[in-house]
Each structure stands twice: as C-alpha cells, then as structure tokens.
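Only a single protein chain was left out; the remaining protein chains are all shown in position.
On to chain A.
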Amino acid sequence: MTVTISIQNHTFILHPTGAVFWTNKSILLISDVHLGKVMHFRKHGVAVPESAVSKNFDQMNAALDYFDPETVIFLGDLFHSKKNTEWQLFEKWVSETTSKIILVAGNHDVIDKKHYQKLEIEIYSEIATNGFLLTHHPEERDHFFNFSGHIHPAVKMRGIGRQSLKLPCFFKKPKQMILPAFGEFTGTYFLIPTEHDCVYAIANDEVIVVC
C-alpha cells in the first residue's frame, strides 16, 4: 500500500494518508492538515459535521503508528485559522505523542508562535538539510531538492473508452516533491504533469505510481 522511492540516495516512503517518511533521518513529513477548519466554520454558523474533527487526529495517529518517527515535520497550514477549541485537542494530541514536532509555517499559520513554543514545537520558515529544502510553498533553489505542500495537488487520469479519474497525489518534479493535503476537510487543485514529472496517486488506501 505504500511506495518507496529514492531521491539523492535517500529513501522515502509515501503513505496513503499523504505523509512521507524520510527513512534515513526518521522524519515524517505531513502537509496542510488545516486543523481547526471544521470548528472555524461552525463558529460562523456553517454546520459542518463536528465528528469530522477527530478524523484528522486519527489519520495522524495512523501515520505515526505505522512509521514511529523520531521527528514529525509539518510543512505548513497546520491550523486553518485563528485559535479555537480544536487547539485543546491538538494540545492533548501533542502531549500523547513521543516524536519531536516541528512546524514550517505556511500562509494559514496565523496562530502566535508562543502558543507552539509552550508545547515545545519548534517553528521555522524553512529547513535546509542534507541537500533537501523543506518549505510550505513549492520552491526551486539550486543544489536543493524541495519538499513542500500548499497546493493540495491532484491529478486527472484518462484511459480508452473515455474513462477518467480524479485523485489526490504526491506530485514529483525533477527537483521538487509536492505533498497532498493531509487534512480531511480540504480541497484539491489539479496539476498537469509534463514528461519529466512523476505522479503518485492516492487510491483509497493505496499509493499508485503513475509515470
């Protein structure tokens, strides 16, 4: 159900939740969870089912249980908007998590740093290490391979008999890998791959290579 790939002699495992495990460093990369989105909507009178809240945490636990990483790095948009009661659930989740947690801040991350610091979560605008660059917005920089999120990539597939499918995906360019949105209540954006790109589509509980 997972797919293992090699980039610059490092091994990465793509998980159907949308997480990427960096085996050599025992780091789990997760992007665009958008926690608090459901409650943000409810607070403004839009009755999105409340039970969707717990799904994000279940998914994070599933990915963490599977890889048991030393570090979890969120590639931005961890929280959708201002602080609301989902923060308390997050606090609880953090306290029950043994991995070290780091946030590379994204455009939605408007919650004050000090709240994260209280939970011993480190915040960076980007992380550059071992020839890899971790950012929220996709970026091309010389000598680096970039992991990012922000776009919520998805792909359209076509076949004979006029068949077609739309699936969220990991989108890999020669020097870049864009992660799908991890969050439950988030949308997608269709990207069109060129011949140099590779797409890893998420088909329910399976990651499937398309390139």
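Assorted remarks:
Criterion: a contact is a pair of C-beta atoms (placed from the backbone, for glycine too) under 8 Å apart; a residue touches a chain by one contact, two chains touch by 3 or more; residues count from 1.
One rule holds in what follows: contacts and distances are computed from a predicted model.
Protein name for the hidden chain, per its UniProt entry and selected from "Transcriptional regulator", "Sarcosine oxidase subunit gamma", "ATP-dependent helicase Lhr and Lhr-like helicase" or "Substrate import-associated zinc metallohydrolase lipoprotein": "ATP-dependent helicase Lhr and Lhr-like helicase".
By the touch criterion stated above, the residues of chain A touching the omitted chain are 37-53, 55, 80-81, 84-86, 88-89, 108, 155-165, 167, 184-187, 192-195, 197, 199, 201, 203-204, 206, 208, 210-211.
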